[in-house]
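Before anything else, here's the structure in question.
The other protein chains are all here in position, but one chain of the complex has been omitted.
Right, chain A next:
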């Protein structure tokens, strides 16, 4: 399939799948391991991908949450994410997409400005999370957050839907940035 759609398949019973898209293999792998270590009532599946579109010959379950990982140290990862965004259906952006930015800690190595990523997240109206994936503690707490978000997006939390989570996660935007 060239475009990812959220309702292509029926949801598996008690199963939640997250897709991590990014170029940094080691970081993604570590994040996936931290997420799988988390205590969660539903069965988790973590898929890793360099970029979209995904190869269509693999039999994969319904994807509940896509997280695009952007490394502020390399412009290439931003470009990769921007290209992959085109292969995602618009209905996915109603709460089932998130951006994760890593590498913001070391300002001297950053070649992508924070504002660029902020504008990207605001253009797609998706939540933007900052985390230094190389630090163990931050990674674990981010994994906990992602697991919780995944549960909500998969519909495992009664009373909270992906869209309501999206409106909850929306931070108040400063008016000066709105004019950009």
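Heads up, the rule we're going with is that a contact is a pair of C-beta atoms (placed from the backbone, for glycine too) under 8 Å apart; a residue touches a chain by one contact, two chains touch by 3 or more; residues count from 1.
Basically, contacts and distances are computed from a predicted model.
You can't see one chain of this complex, but its UniProt record names it "Centromere protein H", from the set "Transcription and mRNA export factor ENY2", "Nucleoporin 43", "CHCH domain-containing protein" or "Centromere protein H".
Note that of A:3, A:36 or A:135, the residue touching the chain absent from this view is A:36. Among the residues A:29, A:91 or A:116, only A:91 touches the chain that is left out of the figure. As for the chain not pictured, it touches chain A at residues 7, 11, 13-14, 36, 39-44, 91, 125, 154-159, 161-164, 167, 170.
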